[in-house]
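In this view, the complex is presented without one of its protein chains, the others remaining in place.
And now, chain A:
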Amino acid sequence: MKLNIEGLLVYFPYDYIYPEQYSYMLELKRTLDAKGHGVLEMPSGTGKTISLLSLIVAYQRAFPLEVTKLIYCSRTVPEIEKVVEELRKLMEFYSKQTRESNNFLALALSSRRNLCIHPEVSSLRFGKEVDGKCHSLTASYIRAQHHSNPSFPVCQFYEEFDAVGRQVPLPAGIYNLDDLKDFGRRKGWCPYYLARYSILHANIVVYSYHYLLDPKIADLVSKELAKKSVVVFDEAHNIDNVCIDSMSVNITRRTLDHCQNNVDTLHNTIHKIKETDAAKLKEEYRRLVEGLKEANVARETDVYLSNPVLPDEILQEAVPGTIRTAEHFVGFLRRFLEYLKSRLRVQHVIQESAPQFLKDIYDKVCIDRKPLRFCAERLQSLLRTLEITDIADFSAATLISNFATLVSTYSQGFTIIIEPFEDRTPTIANPVLHFSCMDPSIAIKPVFQRFQSVIITSGTLSPLDIYPRILDFHPVTMASFTMTLARTCLCPLIVGRGNDQVALSSKFETREDFAVIRNYGNLLMEMSAIVPDGIVAFFTSYVYMENIVASWYEQGILENIQRNKLIFIETQDAAETSMALEKYQEACENGRGAILLSVARGKVSEGIDFVHHFGRAVIMFGVPYVYTQSRILKARLEYLRDQFQIRENDFLTFDAMRHAAQCVGRAIRGKTDYGLMIFADKRYARADKRGKLPRWIQEHITDGSLNLTVDEAVQLSKHFLRQMAQPFRQEDQLGLSLLTLEQLESEEMLQKIAQVAHQT
């Protein structure tokens, strides 16, 4: 259907539309009009992606000079591929309606592991290996060597691409990962480099967060993306953690040992080269005297995404003399390394700020702040000069030099914590230096500054106002949309008591209480008897789950559950869990029914959907608070309080509730889907917890279902499931939660939608 969104003609590739999709597009259009940033929450399964794509593509076509590019960031590879498939559908609809082939170029970009077609390289299993192997076949000096000695192996796909691929732009179309590979195979070009090259002139780019948020990768990949782009972060409820992760560094004794080896290798290589090819080192020296001019030139034209690791001002300066010659730099690295080693030889926990650290390092080993800041750049330059083949080997040295640059660049927003041992095992010395970022806005700042519109969207972003605060930006629109439903297909229940009136809670004091554990077991057992097909249960942590499973086993509860359904359990091993997941789905598929015991914040809770019969009930055992005794967390909470005036408890609750919402939201993936959401902890009933759940869940929690016993919950669930099992047809939805074009355009409906939008 063709929609009129405040004067913009939007092609929507379906015959029907949900009312909330219409409101979503309205808000989105307003955000783009204002050239500002937006925070939009809409439940999963209401067609967020297609709404986003339809509107932004229409906007691009209507105002090609205002918005030149859409950068769509998602979390996982399957999600990226799903987005591209939706886009393909939209484009097919366009060409059918307009009867002309459009010249849109859209593509997905992923790591080499997913795009490589080189027979040897692509057979490797881990991303790091693939990257390393690829580098060893495509690095510039390798290719130079190949030039002089053709028997030297190179990647023919890259050679082919380099020779001809750059002249001819990728023909217009939609390229998913597999399409890129196909195209690459046909032409004999490397799909990875082709994609990386093509995103510069593509209309739509779909890739993962890291390509934009992780400075180490963003600098390589996303540097030259046009300023007039719209950036969308989908599933962005966890974006602050991604930012923080990309800026934090941990250094252990092992890292230092590896680094020591790296430095030795560097030293030897320099020694060797000096004998054979001294000119090379001189050339490098000359370059460094001239400073990082190249980088500087690029930045002046303002087409580059600024690199947070490399602040603007250092580009004005030349690399300081103390580390300019290769030997001096290696010596410098040695000294720095020794200093770090001495710091790790502590007996008690130390926490200090970056300036304190710099002062100490100056006092102890006379290392200035300035050369430290150039450490990362200098190492890169040296590795290039020395023609080191396997960059992956030098990860430790790179890590240390990145740390040096970060610690000397940012005086705010970071903390250094040195722990001599793990809290759980105080007898085993395992010193770790955490250099941890506390301010997610540092990593995302360049994105907000550079691109004209950034949309942050997810199914669970409540409470909305906290994201602008912790990411430090000013949105022009903030809206939360609910799911209009023709039948109440979700049933949130808060189970606060066992049948014996024991209060259920995962809080620390009652965590080991047998009565609580037994009642939790009872809840799961009763549910396994009445819920068809799949049940997913989430615990607050691995340790907690292991303990509960063990005591359920001892009490014979698990045996009774096994009578009803098979049991699969998530472990910390990803491969093992994948296997369990597949078996779980198989068991749901063949009608046997299964239970998956899983962990909030784990991989399953973040990336796997349990559509339809794969998840008819989700049980959340306890409130998934983060482990609060961690010093890093404490430092971050302190920082949040001082800098953003966010109270510690507010943040912790917010964090716990967003993960709980993520977990229970896994089961509902659309309006035809249905599922129970059981919150098994009495604390969920409190207003401060409940109020932080997304609106679309909150509004279905009735006052009567706030403090149920297990039996009551079972009764309510039975009733709910029986109702949901009735046939549900399109006609039932039509006019309520599903609209035809005529219905949408009726005055009455538009008013209703406007009202809904105003409420938010």
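In the analysis below, contacts are C-beta pairs under 8 Å (C-beta built on N, C-alpha and C of every residue); 3 or more make two chains touch, one makes a residue touch a chain; residues count from 1.
Keep in mind that, in the parts below, contacts and distances are computed from a predicted model.
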item	value
Protein that the absent chain corresponds to, by UniProt name, given "SUMO-activating enzyme subunit 2", "Aspartate aminotransferase", "Pyruvate dehydrogenase E1 component subunit beta" or "General transcription factor IIH subunit 1"	"General transcription factor IIH subunit 1"
Touching residue (missing chain; options A:G47, A:G459 or A:P475)	A:G47
Selected from A:G556, A:G691, A:G704 or A:G735 as touching the chain missing from the view	A:G556
Options A:L65, A:I428 or A:A687, residue touching the unrepresented chain	A:I428
Touching the absent chain when the full complex is considered, from A:A62, A:V164, A:V365 or A:M579	A:M579
Missing-partner contacts on chain A, residue numbers	14-18, 47, 50, 76-78, 80-82, 85-86, 89, 110-111, 113-114, 127-128, 207-208, 210-211, 214, 217, 241, 244-246, 248-251, 255, 395-396, 399, 419, 422, 424-425, 428, 432, 434, 436-437, 543, 546-547, 549-550, 553-554, 556, 558-560, 562-569, 571-583, 585-587, 589-590, 592, 594, 603-604, 607-608, 632, 670-672, 730, 733, 738
